[in-house]
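This is the structure, below, for whatever I ask next.
The other protein chains are all here in position, but one chain of the complex has been omitted.
Labels run A, B and C following the written order; every chain starts at residue 1.
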Amino acid sequence: MSKLRMGVIGAGLWGNNHAHTFNVLPETELVGVCDLDEGRALKMKENFGAAEAFTDYRKLIASDDIDAVSVATPDFTHTPIILAALKADKHVLSEKPLATTVKEAEDIAEAAAVSKGKLMIDFHNRVNPILAQVRDMIQDGQIGLAKHGTARLSNTTFVPFEMLSWAAKSSALWFLGSHLVDVLRFILADEVTRVYAVARSGTLSAGGVDTKDFHASILEFSKGTVVTMENSWILARDNPSLVDFKLEFVGEKGQIQADPTHSGGLRRIVDGGMKFNDYIGMTPTGATRIGGFVQESIARFVDSVVRDVPLLADANDGLANTRVLAAIEESVASGIPVTIG
Amino acid sequence: MSKLRMGVIGAGLWGNNHAHTFNVLPETELVGVCDLDEGRALKMKENFGAAEAFTDYRKLIASDDIDAVSVATPDFTHTPIILAALKADKHVLSEKPLATTVKEAEDIAEAAAVSKGKLMIDFHNRVNPILAQVRDMIQDGQIGLAKHGTARLSNTTFVPFEMLSWAAKSSALWFLGSHLVDVLRFILADEVTRVYAVARSGTLSAGGVDTKDFHASILEFSKGTVVTMENSWILARDNPSLVDFKLEFVGEKGQIQADPTHSGGLRRIVDGGMKFNDYIGMTPTGATRIGGFVQESIARFVDSVVRDVPLLADANDGLANTRVLAAIEESVASGIPVTIG
Amino acid sequence: MSKLRMGVIGAGLWGNNHAHTFNVLPETELVGVCDLDEGRALKMKENFGAAEAFTDYRKLIASDDIDAVSVATPDFTHTPIILAALKADKHVLSEKPLATTVKEAEDIAEAAAVSKGKLMIDFHNRVNPILAQVRDMIQDGQIGLAKHGTARLSNTTFVPFEMLSWAAKSSALWFLGSHLVDVLRFILADEVTRVYAVARSGTLSAGGVDTKDFHASILEFSKGTVVTMENSWILARDNPSLVDFKLEFVGEKGQIQADPTHSGGLRRIVDGGMKFNDYIGMTPTGATRIGGFVQESIARFVDSVVRDVPLLADANDGLANTRVLAAIEESVASGIPVTIG
Partner (left out) sequence: MSKLRMGVIGAGLWGNNHAHTFNVLPETELVGVCDLDEGRALKMKENFGAAEAFTDYRKLIASDDIDAVSVATPDFTHTPIILAALKADKHVLSEKPLATTVKEAEDIAEAAAVSKGKLMIDFHNRVNPILAQVRDMIQDGQIGLAKHGTARLSNTTFVPFEMLSWAAKSSALWFLGSHLVDVLRFILADEVTRVYAVARSGTLSAGGVDTKDFHASILEFSKGTVVTMENSWILARDNPSLVDFKLEFVGEKGQIQADPTHSGGLRRIVDGGMKFNDYIGMTPTGATRIGGFVQESIARFVDSVVRDVPLLADANDGLANTRVLAAIEESVASGIPVTIG
């Protein structure tokens, strides 16, 4: 069997994850890499032994040597790349969120419907070992209908102030809430029908990053579940973990509490206080195997293309996700609840 | 110095706490007890060595042998008792919530303003060792302005189904939210200006208790703090604790997390799984001393009457509290946010 | 009734706790204070409104105006003070450990047996709300016989390096292990019959405090319980809590886990990382009441003298405690187990 020939667009942290995974998986071959910054593109080409480096994504997509592309560029740049790749009938694995406006997400969903290429959104928390179990428990009916819940996915100020160069063009809502809304839709197997949200500014803008500090939202789902959601970028800098991810459901006959980041299963106490180390899905694999759920999600895209198994998350998941985030922003602006769909 | 002569109205769990405290404190003497059920009243009289038992609160209030009264009857019965006592210029310690309608709370506040008697609302969490420290930290500016927060005060289904005979006339919002709204006002030293809330029914009513399962609310305070609040009566029955009380604030320069019930500082693992024991403020005191914050709150009322120190919580605190709870109910009914004051 | 007239010897942190408590309790009156450092003695006299300040404990003991004394001097100085007070038939409340050699503890126990004065050792963890409950559960048979257990009472390096001027004359074993051995004897209502221990040096001595870094011990009790015990003074400096106190028992039909310091019921995340605040028994009391178990323990001494209730911990408790600690040191020196009694 010939290998699936991959191109990776975006040479940041996440693009490198994709490239590594395509190098290790037996079904794939990393052929091309692309970044606006030629130096980064060449370095990535060299690091992973790719055949070719590009600075124009259109050329990578046009290459006959490439069957499928990964899009790992900043959130707000996804749309034209994905549309071009789908138009060329290439398979596409897009980082999340799919797009940052409902119009763009709709255009992509339409293009995906007519392309010969498959489109997967890399909502990797669907294979997070904790969250996949939560979904199974809920869908098995272990707690009955989830009546209410709370969901937090927030970062310390390190992320907007130091980690992300384009933080001002995003927010905790788009950067983190996109994951969380998808996780909620996935676990509950349900759609959000109504949202209300409050947001505030001040702390980030005072530090030079002109975006919202946080969004606090109430989401109502079609089957009756009510979830309060927090997405904040102003958690205390010296938090034991960069990320605080918590999820709880209270059901008709039981509760489930998930805490992938602050459970403290591995703690260091050194200069600067207690730190929680991440260890979920971080199996220390031998060189011929991928390890951990983040790479597993990428492998699921390959499974889908090569073996025709269902996509982990498709264009409609990306569109529904964007609709919820856009409705939350609309509620903040208008001060009243917003109905979806 | 002659002792403050006390009457306690209501011979339930809480009335007994009051009676015990007045018996132990050196400044007070338990003179009368009252309950609609004569048997319970007589038993309480006997247990605590009170001089007289009543079945009509008006007679207790009218007694010249009584200087001050405790009102520890069900929530919805407070108003006429408090009004009668204030009219008789007796000092009053009322259990929370002060009243269950804004009109009643306003009437009480007016009566308190002209009475020679003092009125304290027994919001005992103001002397809860954890929450009192949280207030001090916030008011000392240790985390700057609290930008956002989450607050949970919820019970397992045991409380509405088995502990409280009058659950259907109350709800997690009135029974628990009254505490939590007071704690938030106290800690933040701020007023709620706007609320939005969603509630659902079904689980409790299916079990014969016709009230809401839970309220999920977003509260906005005048200085800018945004708090999401959960009050539920449907937590899983086999929870390690009957009560789940959690409070977190994310401030401009730090975070505070309080967990008075589920911190797990004392765990038993026996038949039926892990249980968290309560131990906060439960100093095992000798027979001549009260122990724990619940009794301390009652003693603060005595301090206020005997030594003229400020009330722990006054009629205006009770009124403001009731206004927030009523606004939450109004938001649930109307489906839109409600502005207060 | 005339008040019990108290003298407090030692003007350090703990002496001040005693003085405050005797000032607040209605049964006592603080008459004299004593410290080798005249300035500290005078300051304490002034702060608490005592009648007289001493620099020689013999003069305080000899005073006819003093009925009872508190001994709150460094561990290794207790013996002559206690012996002198008992010989003068004064009641004595001694800080723990009673003494630092078995010979001294035996002398004190003999003196106590013939004195008209009562002697209590201030093992205040016997009224720690968590540990008092653990004892009740064990003694109620809730987990059957405790088959095995683990016990930790350790400090960060802050205590030997910065808090305690006389650290080199003590160790985690004597400073903390004295508490822990008493807690184990109290909870299990049993005696240690055999010990084995290993200790190491190096970290503290490199920092100029010439004492052991830690003791790791195995204690066997007469009814069969086996407990591994850790007393360390080298916990990481940036620990969320200065003290780490943990206790667990695995019994024939259940387990109990106690964690009075690291349960995290109150957490701050500020510069320097996560910190756990203490809140156990810290009821914020009004000015006429003591609050918290540390002061309650002192009040129990007063109860015993004034109302003739049993002592919280007597000379035999102090002696048995010292015997266990001395046996642990003997085991470390000899490298083999040591049988007691």
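Note that a residue touches a chain if its C-beta (ideal position, glycine included) is under 8 Å from a C-beta of that chain, and two chains touch if they have at least 3 such contacts.
Everything numeric here is computed off the predicted structure, so don't read it as measured data.
Participant: Quick one: say which of C:226, C:242 or C:306 touches the chain that got left out.
Facilitator: C:226
Participant: Looking at the whole complex, which of C:122, C:213 or C:303 touches the chain that is not displayed?
Facilitator: Selected residue, touching the omitted chain: C:213.
Participant: Out of C:234, C:311 or C:326, which is the one that touches the chain we can't see?
Facilitator: Of the listed residues, the one touching the omitted chain is C:234.
Participant: Since one chain has been left out of the picture, which residues of subunit A touch it in the full complex?
Facilitator: 26, 127, 129-130, 132-134, 137, 142-143, 253-260, 263-271, 277, 279-293, 296, 299-300, 303, 307, 309
Participant: Which subunit C residues touch the hidden chain?
Facilitator: Touching the missing chain: residues 143, 147-148, 150, 152, 154, 196, 198, 200, 202-203, 213-214, 216, 218, 220, 224, 226, 228, 230, 232, 234-236, 239, 250-255, 335-337.
Participant: Of the residues in subunit B, which ones touch the absent chain?
Facilitator: Interface residues of subunit B facing the absent chain: 235-240, 269-275.
Everything that follows uses one rule, which is that only the chains that are shown with their structure count from here on.
Participant: Could you pull out the chain whose C-alpha mean position is farthest off from that of subunit A?
Facilitator: C
Participant: Quick check: which two chains are joined by the most contacting C-beta pairs?
Facilitator: Most contacting pair of chains: B-C.
Participant: As a quick test, compute the distance in whole Å between the mean CA positions of subunit B and subunit C.
Facilitator: Each chain's C-alpha centroid was found; their separation is 37 Å.
Participant: Quick one: report the Å distance separating subunit A from subunit B, using the average Cα coordinate of each chain.
Facilitator: Going by mean C-alpha positions, subunit A sits 43 Å from subunit B.
Participant: Taking each chain's centre as its mean C-alpha position, how far apart are subunit A and subunit C in Å?
Facilitator: So the centroids are 54 Å from each other.
Participant: Can you list the residues of subunit B that touch 2 or more other chains?
Facilitator: 143, 253-255
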